[in-house]
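Just one protein chain is left out here, and the rest sit where they should.
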Amino acid sequence: MAGYTGTKDEYLARLRRVEGQVRGIARMVDEDTYCIDVLTQVAAVTKALEAVSLGLLEDHLTHCVVDAARQSPEAGQAKIREASDAIARLVRS
Amino acid sequence: MAGYTGTKDEYLARLRRVEGQVRGIARMVDEDTYCIDVLTQVAAVTKALEAVSLGLLEDHLTHCVVDAARQSPEAGQAKIREASDAIARLVRS
Amino acid sequence: MAGYTGTKDEYLARLRRVEGQVRGIARMVDEDTYCIDVLTQVAAVTKALEAVSLGLLEDHLTHCVVDAARQSPEAGQAKIREASDAIARLVRS
Partner (left out) sequence: MAGYTGTKDEYLARLRRVEGQVRGIARMVDEDTYCIDVLTQVAAVTKALEAVSLGLLEDHLTHCVVDAARQSPEAGQAKIREASDAIARLVRS
């Protein structure tokens, strides 16, 4: 089980939508759509993925990190270190 | 013709790769892969899309904006306004 | 006491450095320094502030969030909600 297992179907639906959006962008590029309109669509996909990441992160903190902190301070600290690295990657991506 | 028309095939190949990556993330979620590993993959896709955006933007400046600026200062200014808004959306996404 | 109280002096030193950097950028602007060089300096300050935020966030998770989760699941959940909103603001800023 992962932190997001309880709401897995929602994530799967969102990712399928993102996949469709990416395919739509490829179609736009193939039809020489105006650059700015393509860029607007890419930004929309990026925002959708960002929302997925923020959701996964909250689920992870709620389940995995809190569970680890309940086991032992060391286990909690290790999970927080790991989550902080993931947050840094998210902020920089 | 769009600013990226000359290198369209390269963008199409990149977008197809992104589409495959998104499908891969859905598979990871479906198999309850550890949250942090899913997050790492989402960050990789976001970076790939960011690279697509930066490439499209440079093509747009090189072709569409410079062409407009050659036609008239007003046309150039309008295109720069529009490009600046796209850059702002990119920075915030 | 806040989550960062134990390393407060380090944050204060970093913020003093950022303040100096901002003053340096104002000097560059006042002397009509080339735009791209000013932009490079602004990006450096943004990165420094981002590092401050990521540090504060890790301290907050380590102390405030874990302490709340130890008190009660509800208190933990409320702190995680609040931290997730802060992460979202950080990602979008």
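Letters A, B and C mark the chains in the order given here, with residues in each chain numbered from 1 onward.
Methods note: a contact is a pair of C-beta atoms (placed from the backbone, for glycine too) under 8 Å apart; a residue touches a chain by one contact, two chains touch by 3 or more.
Worth saying up front: this structure is predicted, and the values here are computed from it rather than measured.
Where chain B meets the omitted chain, the residues involved are 50, 53-54, 57-58, 61-62, 65-66, 69-70, 73, 76-77, 80-81, 83-84, 87-88, 90-92.
Touch with the hidden chain on the side of chain C covers residues 1-5, 8, 11-12, 15-16, 18-19, 22-23, 25-26, 29-30, 32-36, 38-40, 42-43, 45-47, 49-50, 52-53, 56-57, 59-60, 64, 82-83, 86, 89-90, 93.
Definition applied: only the chains that are shown with their structure count from here on.
Computed centre separation for the pair chain B/chain C is 28 angstrom, with centres defined by C-alpha atoms. A straight line joining the Cα centres of chain A and chain B is 18 Å long. With each centre defined as the average position of its C-alpha atoms, the distance from chain A to chain C rounds to 22 Å. With touch defined as above, chain B holds no residue shared between interfaces to two or more other chains.
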